[in-house]
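Yeah, one chain of the complex is gone here, protein chain that is, but the others are all in their spots.
Here is subunit A:
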Amino acid sequence: MSPIRRSLLCVIGPGIVWAVHFTTVYALISAACAPRDLIDYPGLLLSGGLATVFALGLCLLPVLCPPRAGPPELIRAAFWSGLIFSLAVLANAGALVFFQSCGG
């Protein structure tokens, strides 16, 4: 992959990871808290926690090992995109940490 394509991927990639993580957490909450009651609360916490660790690892990639070649603007964009989306993934997960049940 050419350097410019790789840096572009590092800009967009964290966003895609965030979107998948958000959808997963939303789906898990819906599975646990809707009338069908598909999973219990500990199950929600466990799967949500695993998804978060995985997503965080991927989002932090462009921050911890930024692309070495490519246009400097895109490398900077990749760094910031990684950082913003890592925070956003943590924020998604925060909802799970601060509550002990679906809460009505």
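Convention: a residue touches a chain if its C-beta (ideal position, glycine included) is under 8 Å from a C-beta of that chain, and two chains touch if they have at least 3 such contacts; residues count from 1.
Just so we're on the same page, contacts and distances are computed from a predicted model.
The complex appears with one chain absent; UniProt names that chain "cytochrome-c oxidase" among the candidates "N-methylhydantoinase B/oxoprolinase/acetone carboxylase, alpha subunit", "Leucine/isoleucine/valine transporter permease subunit", "cytochrome-c oxidase" or "NitT/TauT family transport system ATP-binding protein".
Not every partner is drawn; the one left out touches subunit A at residues 2, 4-5, 8, 11-12, 15-16, 18-19, 22, 25-26, 29-36, 38, 70-81, 84-85, 87-88, 91-92, 94-96, 98-99, 101-104.
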